[in-house]
Structure formats: C-alpha cells, structure tokens
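Only one protein chain is missing from this complex, and each of the others stays in its spot.
Chain naming follows the written order as A, B and C, and within any one chain the residues start at number 1.
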Amino acid sequence: MVRGAPRGTQGSTNEEDSDPHARAVSKKTRQGIDRIVVRFAGDSGDGMQLAGMQFTDTTALVGNDLSTFPSFPAEIRAPAGTLPGVSGFQIHFSDEDIKTPGDEPNVLVVMNPAALRVNLSDLPEGGVIIANRDTFTENNLDKAGYKENPLTDGSLSKYRVISLPISTLNAEAVKDIPELTRAQADRCKNFFALGIMFWLYDRPLDYTLQWIREKFSKMPSVAQANEKALKGGYTFAIATEQLPVQYHVNPAPIEPGLYRNITGNEAVAVGLIAAAKLTGKTVFYGSYPITPASDILHELSRYKNFHVKTFQAEDEIAAVSAAIGASFAGQLGVTGTSGPGFALKAEAINLAVMTELPLIVMDIQRGGPSTGLPTKTEQADLLQAFAGRNSESPVAIVAAATPGDCFYMILEAVRIAITYMTPVVFLSDGYLASGSEPWKIPKVSELPKFHIVHWTASEGFYPYLRDPKTLARPWVIPGTPGLEHRIGGLEKSDVTGNVSYDPLNHQKMTELRAKKIAGIAETIPDLEIFGKEEGELLVVGWGSTYGAIYAAVDRVQKKGRSVSAIHLRYLNPFPRNLGEVLRRFKKILVPEGNLGQLLLLLRGKYLVEATGLHKVQGRPFQIREIEQKIEEMLRWR
Amino acid sequence: MVRGAPRGTQGSTNEEDSDPHARAVSKKTRQGIDRIVVRFAGDSGDGMQLAGMQFTDTTALVGNDLSTFPSFPAEIRAPAGTLPGVSGFQIHFSDEDIKTPGDEPNVLVVMNPAALRVNLSDLPEGGVIIANRDTFTENNLDKAGYKENPLTDGSLSKYRVISLPISTLNAEAVKDIPELTRAQADRCKNFFALGIMFWLYDRPLDYTLQWIREKFSKMPSVAQANEKALKGGYTFAIATEQLPVQYHVNPAPIEPGLYRNITGNEAVAVGLIAAAKLTGKTVFYGSYPITPASDILHELSRYKNFHVKTFQAEDEIAAVSAAIGASFAGQLGVTGTSGPGFALKAEAINLAVMTELPLIVMDIQRGGPSTGLPTKTEQADLLQAFAGRNSESPVAIVAAATPGDCFYMILEAVRIAITYMTPVVFLSDGYLASGSEPWKIPKVSELPKFHIVHWTASEGFYPYLRDPKTLARPWVIPGTPGLEHRIGGLEKSDVTGNVSYDPLNHQKMTELRAKKIAGIAETIPDLEIFGKEEGELLVVGWGSTYGAIYAAVDRVQKKGRSVSAIHLRYLNPFPRNLGEVLRRFKKILVPEGNLGQLLLLLRGKYLVEATGLHKVQGRPFQIREIEQKIEEMLRWR
Amino acid sequence: MNPETLPNEPIKLTPKDFVSGQDVRWCPGCGDYSILSQMQKALADVGLPREKFVFVSGIGCAARFPYYMNTYGFHTIHGRAPAIATGLKCANPDLSVWVITGDGDGLSIGGNHLIHCIRRNLDLNILLFNNKIYGLTKGQYSPTSEFGKKTKSSPDGSIEHPINPLCIAIAAEATFVARSIDVYTQHLVETIKRAAAHKGTSFVEIYQNCIVFNDKAFGDVTDRAVRDDRILVLEHGKPMRFGKNKEFGIRLKGLQPEVVKVDEVGEKALLVHNEQDPEPNLAYLLTQMQNPDFPVPIGVFRFVERPTYDGMLNQKVTELIQQQGEGNLEEVLRGPATWTVK
Partner (left out) sequence: MNPETLPNEPIKLTPKDFVSGQDVRWCPGCGDYSILSQMQKALADVGLPREKFVFVSGIGCAARFPYYMNTYGFHTIHGRAPAIATGLKCANPDLSVWVITGDGDGLSIGGNHLIHCIRRNLDLNILLFNNKIYGLTKGQYSPTSEFGKKTKSSPDGSIEHPINPLCIAIAAEATFVARSIDVYTQHLVETIKRAAAHKGTSFVEIYQNCIVFNDKAFGDVTDRAVRDDRILVLEHGKPMRFGKNKEFGIRLKGLQPEVVKVDEVGEKALLVHNEQDPEPNLAYLLTQMQNPDFPVPIGVFRFVERPTYDGMLNQKVTELIQQQGEGNLEEVLRGPATWTVK
C-alpha cells in the first residue's frame, strides 16, 4: 500500500530542511536524527489539538527543544469533513536549540481527506504522509473536493505514504470496553494515532496515560478507551512493517532549570497575574471577546484570588474605558483585543494619554484590514499603535519576540506604565498567541519588584507636577483626603492640571508628553547584536519574526558570511543605541509581517537605506524565506 | 484720554510687519497704505463676528485682497464679560495679493476689558487699541482680572490707545427710535464701532445698510437702530479729533472675475453640493456634530433639492457606517468629523477599504490629543489618516491649502473615490474651516465632469474584477437584476470576491490594495515649484500652512535668497515628481502644525534629510516664524 | 418596501431561487439552518424580484446569513449593520432591506445602533438570532445569557442580569415587534412575511439553538413534550389561550398578568391580544412574561403605523424640489454676496 516509495534525500545540503525519514532504509532499525517537524491534521472534531499538545508535553519531558504552532479552522465552524473544518497542529523538535515550529512538516498525519487536501501543499517532495485511510470514503473525498482517492490514484507518488486503517484498528483496540458508545469509541482514534507517533519517535507513554486518568477520572470507560487506544497505536507501530524505522531525537543542550510549555496567550495571562502580585494591585482586565485575544480573558477570569478582576464589556470601547476607570481608581487597568477592536479603542486611549494614567493595551494582531483573516497571524498594527489616534499622541510600545517572552514584555509594559504614567501598547500576534515553546520558569524572587508610590501629602500637590527624572505626574488614589482634584481630556495647564487653552502651554504640554515617552529609552536595555558588531548586513526584526530571523541569520553566519541581527522588543521609544548600531552595517534588511511599517519608522527616524521583506499571508515567515533574502542581499553590490 | 501717544514706527524694515498708523501725524488727513490687519474683539454677546463679516464683505467689494480668521470662545459658553467669553475676528486686507489673516493685528478693537486682556499679547508695540471705555467698569474689570483700569493706569503706554465711550455714543445715536428696548439699543453698538472703522479705512456704508434692511425687514425699529448706529459711528469718526487720519487701501490687482467670500467649511459644503450635481448622484452625508465640523452638517441640511441628504447619526461610527451603506447603495457616501470622531471611524473605514467602496471621510482637524483644544486648529491627524487603522489599510488622502481650495479638493476627493473605488480622507482644519478668503466663483461649465459607469451586464461579472488601468472593481447598484452578490469585511478572493483565507491570495490582495492607491498618482498633477527649480532650500508644506509658507518664502525670495516652496495637496499617494523635486535642493524645511508627521513620511519614503518646524499652539503659523526659520537654515552650513 | 414600487406582474419565485451557491458553514444541527430555509420560503412569497432584496449583517455565526441568500448582501462589521442599513435604505429606498444580527452583535456592541434605528423607524427588517451566547468566538456569555451562566469567560458563573430584547425594542418605540423560534418553521415563515409586509422597522427575535456552545438554551420552552404548555401563540383579536387543548389562558390582575384555567374563569375573562393597540402597554406586559411563571409569547406583539425615516427624508427632498425646483448650482456657488473684479 505504500504508494510513495522511499526515495533518496532531495539534495538539500541544509540539515534543517532535509527529510530524515528519507534516510530510513533497513527494517525496524532505530535511528538517531537531529530534528523533525510533525504536523497533525484532521477535522475539528478529530482532536488534533489535543493529540498535538500531548505529543508536545511528552517531547518537552524527554528534553528536546521544541516549538509548536496550531492552526485552527477559520472563525466559522464548518461541517465535519469539509475543507474549512480542518484543524492542524505542528511541532518541531530537536536535539539543538530551535526557534520556529519549522518551515514545513517532514511528516503529515492526516485523519481525513480534507486534512490531506488542505495541508499537502506545505509538504515538500519526499515528505511522509501518515493517513487514516478508513476516512477516505466517497462521501469524505467528495467533501474534500477529490474526484479520486489520492491514496490510491498515484497522485501522491512524490511523497512517502503510509496508509493505515486507523479507525478500524482503533475500534478493534477498544472494542471490549463496556458502556462505550460507538461515537465515544471512534473519538479515541486521535490517541491511537498518537500512540503510533509515540513509538515512531521513541517517546514514553506515561505522561499521557497519567493525563488521561486524571482528565477522565469521572468517566472510567472513556479513560480506559483512550488508554487502550494509545497503547493500541503504540503496539501496532511496533508490529507493522509499514514503519520499519524508529527515530530517536536526543535531548537538546538546554539551560538547566525547571521548564514548562507555554503559549503566548498563556504567558500574557501569567504575566498579568504576576503583575498583580508584584505590584500588590488589583489587575482589572476589561475586554470584549475577539480572536485571537479571547483566551486571555478566559484564562484571567479564573484567577480572582490573585486580585485579578475580569470585566467582559459590551464592546471594546467600554472595555478600554473601564480599564482607564480602574487606573484612575489607582489599580492596574489592562485591556486586550485584536486589530479591529484596537481601532475602536483609539479615542479612549487618547484620554489616558491626556490624563497621563497608566494603562496596558494589548493588541494580539491578526490578518486584516477589516475583519480580514481573523484566525490568521499578521504584524500590521505597528503604525496603528504608533499613530492611530487623533493629534500628537505618544504612547510606549513593546512587542514580544516569542511565546515565553510575552511574560517578560507584559511585565515591562506594566513597569513602563506605572513608572511613566502612560498607556503602553503591548503587541503580540496570532502566531505567538497560540504557538508554544518550552519556557524556563523564573523564580518569583528573581522577578522585578515594583514600588508604586501614590501621592498622599496634601502639601505641594498639583495633579500635573512632574517627577524630574521620569516626567511622570503623581498618581493619586481617589479617596485620599485633601487631594480632591479633577482631570479630563481637555488640554491641561502645566503643573496645575487646570483646563488651559493657552497657546504656549499647549506647545509645552505637547512636547512634554512626547519627551516623557522618549525618556523611557533611559530605562530600556541597549540592543545586543547577534553576530559581529559591524559588517555587511544587519537583519532587524520585531515581534514574532524573531525565531525565523535568528535561525536564518544563524544559518548564513555558519556559512561564514557577514550578517548580524538585532531584535526590537521596544518599538517606542527605540533603544538608545539603535541608530548607532544601524549605521555600523552597509545594508539593512527588515523582514516584517506587513508591507513595511517598522521599515518606515527606521528610515524616517534614522535615514538609513533599509530594505523590507514583506510577508502578509496569514502565517509566519519561513526560515528559508529570510535566508534567501539575506543571500540575495549579500550578493547585491 | 489718549494714553498711548503716537509714536514712530518700531524700526521694522518690513512692510507687512510695520504699523501704518504710526505714520499718522497730521490732522484729518487721508493717507494711502498697502495693507492692514484689524482685529475686532468683544464678548460673545457683542456681535463681533457679525461686525467682522460685514467689514469683510465691504472690503471685498472695494476690491482689496483679504483673508480673515475668527476665533471663538472655547466650547463652553462663558458668562458675559469673562475671559473665556471673548470672541474675536481678524481681517487682513491689502492692495496686493495676501495669503494669511496676518501675523498680528495692527489695530485692536475691544468692546470690553476681557477682550483687551485676551488679545493684548498679540498686539505688537505701537499697535492701536480702539476701546469702548464705557464697559471698563469695576465689575467688568474684575471679571477680566484687572485690578486697575488699563485704559487709565498707564500700563498701555507701549500702544496707541483710542479710548471712546462707544456705548454712550451709540445710545445717543439710537435714542429716538420708538419701541426700542434698552437691551436692543445697546446691542447695536457693534454697528457703531463698525461705522467708525468704515470711516477710518474709507469704506462705503451701502452694502451693510442694505444688509441691515434685509435682515431686519420684519423688525423695522431694530433695522432703524442698526442703521443709525452705523451712520452714527461713521459721523462720529469724521468729527472726532482722536482719529486724525483716514486710511485708504487701493484695490488689489486681482484676477478678473466674479468673486465671493468663502470659509473652508462653506467651500466644503458647496463642493459636495456641486458633486451631487456633477455626478447626478445623491450625496448622503452621515455625521455627528463636533466642533469644528458641525457647520458642514448645518449647511448641507438645507440643500435637499440638490439631492443632498443629511443624516445626523447617533455617533461617529453610525455616521460613517451609514455613509458606507449609501455607497453600497450606489450613491455618494460622505462623512465628516474632527479628530476624536475620526478615531472612532477607523474600524468602519477599513470595511470600505476591504469592500473597495467609494467613501469620503472629512476630518476637520483640531487641537488634541483627546478632547484637547476643541475650538483651536491643528494639523496633527495626518498619520492617523495614513495608518490609523488595523492592518495594511491604504486610503487616498488629500488636504486643502486655503478656504477656497476646500471646494476643489473635495471635488478631487470625489473623483478619486469613484474612479478608484476607495475611501478618500479629506483633511481640513479649524483654521481653514472658519477662516475666509475671496474666492473666484468658477463657471459650472468649467467644473470637472464625472462619468460614473455602474456595471449592469450579467455576463462576465465578478465583484472583484479590476479595471486594468485603475485597478478599481465594478460598482454595482443593488437592485440590478442578475448581479446579486455579496461582499464583506473578510479577505476576498481575487476576481471572484468570495471569502478566502488562502495565504498567497491574501498577499496578492494586500499588494493590490496598496498598488491601487499608489496608482492614483497617475492622475495627480505634478508639483509646481514656487521659485527656482533647484537651489539651497525647499520649503514643503501641506494643508493650511500654505498661506504662511508662501508669504514667508516670497519675502525671503524678494531678498534675493535661494529658497523655493512646494505645497502638497495630495498626501497619499504623493505627486509623482515629489522625490525628484526634493532631491534638487540642498536643504528641506517642513513646517507643520504638529510634531513632524509629514516630515516622517518624507524622510521615510525619500530618505531626504528634511528638518521640521513644529507649531502646536492651537493657531496657525505666523509668516514671520517661518521666515525666521528659513533665514536660519540658509545660514546653516 | 414601498408598495408603490412593487412591480405590476406578480413575481413567481421558489425558495430555491434564494439559495446562493455558497457552502453553508454553520455547525451541523445549528438552528441557523432552519431560519435560512424559512427565510427562503418566506421571501419566495413576498412578491419582489430577488435583486430588490439586500441582506446586511454584522459579525457572528448569525451574520454569515447573507452569504447563503442569492440576493444582494453585505457582511459588515460587528454591531454596525443597523447603521449601514440605514444609509443603504435612505440612499436607495426601493430596496427591501434585511438586517441579520445576533444577541452579541445586536445587543452588546451594536445595542445603540439597534435602538436608534428602531426609534427612527427606518423601513427595514431586523432579525435577531438569539442563542444566548457568543457563537462565533466560541462560547462566552452574551447580554441575553441567564444570570449565573458558566461559560468560558464566566467560569464561576456570570454576574450579569440579562437584557430582554423585545422589551428594549418596545422601549425604543418600535412599531413592529415579534418573536418566533427556529424550530417553529411554519410560524417562523409567517412571522417573516408579516415583518416583510410592515412599513417601518420590523424587529423580530428568533430563538435559535446553538448546538455547540449553548445547546438546549430554549429547551425548557421548545421541547416537544412541554412546548404547548410553555408557549403562548399570540393572535390578533383572539383571547390568549395556550396548553395542549388550549385549556389555559392569561388574565389581567391589576397590572399583572396571571395564568388561569379557561374552564374555571371562562374565555371572556381572558386578555384579548391587540397587536394594533396604539399604546405599547400591552406589548410591554407581554415581553415581561417569562418561563417558568408564564408561557413565552410568540408571534406579533406590536404592529402599528408611524411614518418612516426614509419615507420622510425622501418626502422632504421631493417637497423641496416641488417648492423650489431642482437646485441651481450657480446660485449655490455664488452664495449670499458677490462682487466683480475687472
């Protein structure tokens, strides 16, 4: 049944691109490989996210470095078996440091024809397809738009197809369990497939077995079924001739410590919970559900005993407004959304700019404009964050580089907001939000401390007095006797904070607001250069492009070429040494998930002749795409 | 009573800065002068706007070139006699071409102490103050914050004060009119003052007399009173010794034709009414009141017989949404607002970007951020227009240079919107909106024609087909048989317009949307350079800075220095020759009413080392400020 | 729709004519499917050609609706459909405009536009698919979710008191207010036709089952076993009776309705439904009747005439043109005062 016969490697000289399976030649051998990219795909109802996550946890436990990226069906819920209903989960794991979920899968596990159809174009020639052939019925083929069964019509001859009757095998494995409905039985087949993959990549079953027992402790027959399915898959894999080789990936040399797996949205939530603890404040999270930010609301709503209060507002404007109200009340006002909601918040953010209140605005970017591609990633809200409000409206902007970095950048956002009494925009995106990576758990004692001083003395108090160093105005908690005062969105008189239409005062205040934000640079770490301190080409990234850029630069550096990289986690203000670093390189490349937004800011601010690389496809950069552009630019005269 | 004795000129060598009154030496002579700036100021209830407008109309009729700028009290309505209640109207008129309402008044007419206090700082040394001394009572002085009467305490010795009992004189003039209440009588004093000014600058009374008769045709005693007041002021001026010189300003060499006076907001309204006629479409204006845009709504609501429908929406979001609905219906959807409202419209504008519908969004900019300085001017929404929406969201942007230019740029906005099926942002500001200038009335036959072709054939129709030249998609009127189709805010498949999450399609469409807007440049006139085609310094302006920049450049050019100017009325895309023009000059200066927004775009796009001059004081540039900066830059090495 | 703009020859269409080619992408078993079918049936009988219909929606599962109707359609942004439809109808009054919204789209982010559209009485139809949940964003509580509801965003139970859509519509001075249910197919078809026939804003709440995130939200009312006892079908001019054998009725006690047995009190004692009452009081009372104390009323609560916004706007245009003639652009260009420079 193996249509795609084993072939030689595709001539790629690059380790990460090559297909390790292609090296399998003899029977049931165990073979070491350095890295592998597996994508699980199936119908939304097939439990692929769960299978992927279990595989991830176990992979983490055996000590590989890893990176994952799920892809959900578009926002609508499609009928079973159709193309829009396909859900996927990709994991890249390795015995080395890796930075992305992989440019493309080496192995594609497909639970139905639609999953094959949707994902096939990403599979390079020679890639492995493990298919549940039981689902390749006429009806399902039809829904996926196949006229013929691709598993049998020869159209997959460029790939190595391992076609297995997973449904049947699974049904067999669980058949003796009492009280199990047929539907329940069939729903275990993701664990059967997972069992196969656990054997194929030489991973232990215990973690998942334990998980099953806990999860289904109240439904013993379901627990038993999933357990049998998992073990069934594993034993089947041992026995079958279709899988002649077992692969082994050694642990990666990872910094010692206690680790967990974390997605960007989880890291945001954990960061905010930590902020509540570290500041001793209530975190008030005002939000209106929107993909891909909703999970932060869901997550935070479970931590009331950390003094985290969530408010599901009637819309995004109410959400940010309520957060501003909470900040005025002396607590930590936070709001989160995605692009369309961020646009709606603009007017209210400006109220916080004028009243100089701390505020965290999180934008988990997605494809646009308008409703756009709601479940897909993009990095195109940078300019909106920078200038998408009426008049001169400076705010601080930070952006996380990896899922785990969301934790640290949220804490930075909090630090900046309360130190400088200013709104801070925190940028993440769909890729970071649901992508995951192993994350070294910090010790609480090593986390930053926040010392918030609220003004309480009635002598010498003016609402718009400024701290000489930070230019921040005092933060007074309403309820403090003797400091009754009024603020608002009209221009303020310097120091007194009274309403003022005075021309020179307006100029002064406009410049002060700008200067305050610019001054944040004093507390921002200098950029560290990855690679040589000067040279031919500098690649500048921000946000979620970090992994792909650094991996690409690493590859080219290893070829001995002069290329370095920097990554901006602070977008406004920029780190102090940015201009100087830029000028040390002959050429500058700025890869972004937009049409050149950071590019415009860098060119406009530093007058450097930077070049952009723009990908707006709802998915992250591949390492290879950046690598190619680097090579191309290094060839330029 | 004349406290400020006549003095010599202040040593200024510059004609426009000098004070012509200072040249008055002998008694009741008539003297020619080239230009003068008068500011009328009084309490909101004193009718200063009316007096100013009457003076303006007559000044236009005698053939001077002129420019006016009213300044209203801040949005609140203050009690009579207080500082916030002061209203002003400035007019600059001349026997030459002039471009601004004048850097500062030569003559200040003040109807009460508050008006003096608010305006005095703008009056240069040696300036003339004509004050209604009757209102300088203890109570009024107190409200204005004067401890002593400035008319008598010597504090005005740097000025030439003409202190007149205008209230008394006025009461005297109208005393015999039957049925006139005391309040009505007193309310005529603006006409008394106007009469004085008419004599002083040698203007005829007929136009205003005619106006009074028409306006008050149903209140004969009020008409009579105003007439007597006006004439009374005139005769008093003839007689009094306090006004020894009558000044005469010759007609300016103005292009022949039929003229009217027009404010920016009037020109916008007239432009939209013309657009309805010229396109044969209904103009649907959705708006929510906001200063300084409300007058456009008021104005347009009176032109239903031009097929102009106004809709006062529940908020700005509804206003723009309704306009989008009207465009979808096949009519001309227009919405107008100011900064805070513009911020609120961002999300909906993106719907029009994605669905590629024509839409005019007018932003009459005001001081910000947030509520800011609602009645004051500013130019700081350019970047918001450029990028203040989620994701890559290209729209066309135009900006008017003068009040009258609003008419032409609105027509341009309409042309671009319907030719390219795109939202167009039209930028004006508080200064243009209420400032006025003489406007040569165009012949209807000379106005642009619009040929709108709606797709009607059902063969070959796809909602996202593109015109090969403009890249515009077809505009179909719902109701057209056979073309039923559906559009929306999700990403569209090229040509078919079906919802698409395809990665490469998204890249293609994102680039297509950008390319379409960039392509508008093909139909934009090349920039004309004011001055030499290349040289030392180029001053680049946009929007309402036009007058001050060109006047300043003109002055410096006349000193024989190498300075030229260009003015951008198209901000996105830029005119095709902009980059090339910029490169022909060694230095570039960009004066703007913000902290450097066009500057960022020019530097970012063309990598030119431009310098900014930033004024954010709620009022326009003075010619002198720009002139000084030019001189400074010409000195730079 | 203006009856005047109806074509002379009756148009014969079938439900199929209203089926667009697009794949329907709701979850299998979603109540939206039924609403779609009933809409297609109802429109076939309205007597207008397909091209005269425009469906406008916001964002949500419900808001996908326009894609599946072979008419003009506009899938807009979250909450703004009533405002967009307002401009559409004002600019092109010949169209039959249908707004499709959800409980989140219409009552959360879009509540204000809904209210203002209703009070202005635009001549359009608003169908609110109430599934008491945010479906598209995968299951957060909505403004109609019951107090205490546990959802993704309220793991320990919502602390929000729900809003009553029909009551809000009445308070917003609605001229047509009705309720129907996804699975009451015939009733739904009739209700949609009634809405189509009304000149002014027709507001219809449709109970819609979200099988994935809020299954059986209306089960206590719509379950076959109980529905006769839990639903009161309103009929104009008829006494309010319900129950398998119509054995129960509604009587007024002061200002408070009460459930009575008909054979105990006699039919005469029952409240008689009057959808055309110029006062909204009865309609209001009916909106207050909720399970389990009362049967849930369905049908037309209120149906009164009031001039429409678009009608009056266009009338003003016509009148002004009659009075002053088509506007003269030259006059406008000239403004109040001119002078000539030679």
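Rule of thumb we're sticking to: a residue touches a chain if its C-beta (ideal position, glycine included) is under 8 Å from a C-beta of that chain, and two chains touch if they have at least 3 such contacts.
As the structure is a computational prediction, the values presented were derived from the model and not from experiment.
Asks: Where does the absent chain make contact, in terms of the chains shown?
Replies: Hidden chain contacts in the full assembly come out as A, B, C.
Asks: Considering the complete complex, identify which of A:P178, A:G460 or A:G479 is in touch with the unshown chain.
Replies: The one listed residue touching the chain not shown is A:G479.
Asks: For a quick check of understanding: of A:G264, A:G489 or A:G531, which residue touches the chain that isn't displayed?
Replies: Answer from the full complex: A:G489 touches the omitted chain.
Asks: Per the definition of touch given earlier, which of B:T82, B:T263 or B:T402 contacts the omitted chain?
Replies: The missing chain is touched by B:T82.
Asks: Pick out which of C:V19, C:A171, C:A197 or C:I321 touches the chain that's been left out of the picture.
Replies: In the full complex, the listed residue that touches the missing chain is C:A171.
Asks: Applying the definition given at the start, please give the residues of subunit C touching the unseen chain.
Replies: Residues touching the hidden chain, for subunit C, are 108-112, 115-116, 119-121, 143, 156, 159-164, 167-168, 170-173, 252, 254-256, 279-282, 284-285, 288, 306-307, 309, 312-313, 316, 320.
Asks: Can you name the residues of subunit B that touch the chain not displayed here?
Replies: These residues of subunit B touch the chain that is not shown: 75-80, 82, 84, 288-291, 294, 297-298, 301-302, 304, 310, 312, 314-316, 340, 370-371.
Asks: Touching the missing chain, which residues of subunit A?
Replies: Against the missing chain, subunit A presents residues 57, 60-61, 63, 207, 251, 254-262, 266, 270, 273-274, 277, 282, 284, 286, 303-307, 309, 311, 313-315, 317-319, 321-331, 333, 347-348, 350-351, 355, 441-442, 444, 477-490, 498-499.
Going forward, only the chains that are shown with their structure count from here on.
Asks: For the protein chains shown, what form does their contact graph take: line, ring, star, complete or other?
Replies: Basically all the chains touch each other, so complete.
Asks: Just curious, how far off is subunit C from subunit A if you go by their C-alpha centres, in Å?
Replies: Between these chains, centre-to-centre, one finds 40 Å.
Asks: Between subunit B and subunit C, what's the gap in Å when you average each chain's C-alpha atoms?
Replies: 45
Asks: How many angstrom lie between the CA centroids of subunit A and subunit B, rounded to a whole number?
Replies: 47
Asks: Enumerate the residues of subunit B that touch no fewer than two other chains.
Replies: Expected reply: 347, 350-351, 355, 488-490.
Asks: Among all residues of subunit C, which ones touch two or more of the remaining chains?
Replies: 59, 77
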